[in-house]
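A protein chain is absent from this complex, but the other protein chains hold their places.
Moving on, here comes chain A:
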């Protein structure tokens, strides 16, 4: 209730309203473009958030995430190509409905289910974030160290096919995080006499390079014709009997989406497929699934939009990003000098309430813009790739340059882009690198700070109860996912579930 009252005034703040609308619009466009994932869409925007007010900057990024999760279903339904990984499940029945001449209804169900999923997610975000972080003051340096370790332990679940590749990728991020000023002594490390490196490498340069620049390089190396949309679809919302029929699948989608959102490493893709499966299991018409079932669109689309909101909970409460997209959102906080985590609610309550209000506006905006922008999305998906990529390249370069007016930063970003290109080719996941980069400094500085406090006595990590609990949790996490890998290898299962988590 208190949260609600604190949020209300921000609904009238024009900068937040504008940020929410711009973000959701940008997100729908980015989501609709196959190959441009929500995280890339957000990364492209990141450099431009520097000059914004912190609340507006966070709102625009979060709204982009929400918009992109809906946008991904547009090409999934129309050209059988999911715009985002999380929309892959929507292809199954969405494209079938399109073939049956019901593309408009399919888009309507997707938009309306996305709206419901987002609203459920937002309510959970508002209810859960503050209580989880109310332990703020109890977090001492050893506890922060353990929190960072918990964040890094996510790598075990997120590493795609190969745990070794995930660890190498994480190490890369940790190495980059050591550049700059030593957190305890204050001397310079690995700066090679360069004044540009004194302050360390900002995660934004690496993120934009890894996600966006490398995608352009990868696309430039591809040839071939893209599917084109011939028809001119119009959104059509389901009537009451159909809406009633969709309720169970939307409930399933909301529940699974919210759960997977909060769990680090799960993400939208797993949530969509899981809820698709569960919706089919509980449906009265399971035989229609795969042949154009409206429930087959409602469940995954509710789920991936619920993920977009609930995935913000661990970022706000603990500063742990569970996916690429939330890692970029964390980058947005860091740009404005806000360290997400237990103290965030005390230090920047305004930003958080602004975020809640902004998301609410963005979800409403998604309904409006989803209808209004359909022709634009159709037009864009039909553009030749070279033109599109040229525009994106210009956006990346100008965005990075405008942060500090520094060509050195542009060089850094390009280097990260080349690195990302090779990581893609060799199938290294990006998220471990980003996690290493953003958590490396937190882990290192708090580890060393704890030892300064205790006089080099390692028992400080065991004596601190929060630290102990988090370290045990991390250990369980790591062993749990290792065990899952072993079982999966023994059963020679399809590895789809693992490899999906590394994108989006």
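Simple rule for what comes next: contacts are C-beta pairs under 8 Å (C-beta built on N, C-alpha and C of every residue); 3 or more make two chains touch, one makes a residue touch a chain; residues count from 1.
One rule holds for everything that comes next: contacts and distances are computed from a predicted model.
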> Which of "Tripartite tricarboxylate transporter substrate binding protein", "Multiple sugar transport system permease protein", "TldD/PmbA family protein" or "protein-glutamate methylesterase" is the UniProt protein name of the chain not shown?
Replying inline: "Tripartite tricarboxylate transporter substrate binding protein"
>> I'm checking contacts with the chain that's been left out. Which of A:14, A:131, A:384 or A:455 qualifies?
In response: A:455
> Any idea which of A:4, A:164 or A:198 touches the chain not displayed?
Replying inline: A:198
>> Which candidate, A:15, A:162 or A:188, sits in contact with the chain we can't see?
In response: A:188
> What residues on chain A make contact with the chain left out of this view?
Replying inline: 136-141, 181-188, 191, 193, 195-196, 198-199, 339, 343, 347, 404, 406, 441, 445, 449, 452-453, 455
